[in-house]
Structure formats: structure tokens, C-alpha cells
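Have a look at the structure below before the remarks.
Left out: one protein chain. Kept in place: all the others.
Moving on, here comes subunit A:
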Amino acid sequence: MENILTVESLSKTFRLHSVNKEIRAINKISFVVKEGEFVGITGKSGSGKSTILKCIYRTYLPESGDIWYNSKKFGLINLREATEREMIYLRKHEIGYVSQFLNALPRITAREIVKQAILEMGHNDKYAEEETEKILTHFELDPQLWDSYVATFSGGEKLRLNIARAMVKRPRLLLLDEPTASLDDESKEKVRVLMEQLVREGTTMLGIFHDMLFMQNLCDVEYRMLDGEIIKYSEKNPFTKH
């Protein structure tokens, strides 16, 4: 299968001017993600896992190296050099990012959040409405909450909504930064079912998971990190994976 993402010698150092300090978060990271694959990144806290995902998504400015992404719209594009406009387009249409924090305006309803995500892809209102209700139902978000402000939601409700918002776009590449970190087992299970469904529909996943067991049941490939470098690569036997 084709590579959807090829990361070559990616480095990132943070320069904190006021304390005159440099933090080298990742150092010459290289790896590939094939289309349709579920790739996991593991490693201790502080080893640089989130930095990789955030450099791909441009929440962090990559410092050196290349991030080749095979875009539906632009063809092969180096995300390190892509313009802000191109990144905004890719975020709307092709690349999703989910963390454990719901990044939303305080006074927006659950329905609006999800619907907006669909609308910004260019779908019509009716379709957006239907898909919104479908995914909110799937995540068993109480219909009484659909039109409530998300600021009033519990942690678990916020998280499920956060994941729903990213998944409803059926992105080509979904970056997952410990999205299930504080979910209960039942909610995690719902996320897993949806992830498997997305993988079947062709979404490629690059994820960090807190729960190793959860991850090992999903991943095709695992990269382990230590101190900003990849120290181990392991592939799941295609015959034991189901």
C-alpha cells in the first residue's frame, strides 16, 4: 500500500527566551505510515510523542526535516513548508486531531459543534443535520444535551463529543493524542468501535494511547520512543490481528 505520511529526520527544539532555555523535544525522527494503517506511538511521558503529532498538524512549527503527506487535494505536499492556508484546508477536509481536551467556545451547543465540523467540509445543511444526529446517537450522548452548551458537560461527555466531532468528518488521517485518557471503560469501548469502523472506511490513524491494551488491540504498527528518538519498531503479525 502507498504511504500516506513519510516523516524524514524531523526535529523540534523549543527556545524559551525569557529563561534562556532550549528544550530538544524530538531529534531526527523518521517513520512512515501506510494508507489505511493504524500506527501507535508509545513511550514515557516527555519522550516527544505529542510533539510529533503537533508538528504534523502545525500546532507546533516543525524545525527541520520533512513531513510528506499524500493529500487528496494537493498531491504530495511537505507539511513543514505548506502555507497556513493549505494547513487550514487540510485541517478542515483531510487531517483530524483529537486530544483529551475539548477545544471549543464555551457557549456553543453539542449539535452546533458537530454540525459546524460537517458544514465546513462543504456539505449541505440537511446532510449535516442527519450526520450530526447519527454520531451523537452513536456516542449515546443524551438527546437532552444536544442543545445544551458544552461548558456544562461532564468530562466524559465533553470527550465523547470531542472525538465525535473529529470522527464525523471521516478524515483521511486522524491524529489521536491520548483521546481516551480519562474515559471510563464503557466510553472507551464506544470509541474503539467507531475507530474500527473508520479504519474499515479507509481512515489512517496515528495515535498515542495511555491504555496499552486498548492500543495493542487496534494497532498494526508500533513505534516506541525514548528521549525524543524512536527506539523500537514492531509490527503486528497480520495473521493474529483481526
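Criterion: contacts are C-beta pairs under 8 Å (C-beta built on N, C-alpha and C of every residue); 3 or more make two chains touch, one makes a residue touch a chain; residues count from 1.
Keep in mind that, in the parts below, contacts and distances are computed from a predicted model.
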* For the chain that's not shown, choose its UniProt protein name out of "cysteine desulfurase", "4-hydroxybenzoyl-CoA reductase subunit gamma", "CO/xanthine dehydrogenase FAD-binding subunit" or "Phosphonate C-P lyase system protein PhnK". => "Phosphonate C-P lyase system protein PhnK"
* Which listed residue (A:Glu22, A:Glu84 or A:Glu201) would be found touching the missing chain in the intact complex? -> A:Glu84
* **Options A:Asn3, A:Asn78 or A:Gln116, residue touching the unrepresented chain** => A:Gln116
* For the chain that got dropped from the picture, name the residues of subunit A it touches. => 14-18, 54, 58-61, 84-89, 103, 105-107, 116
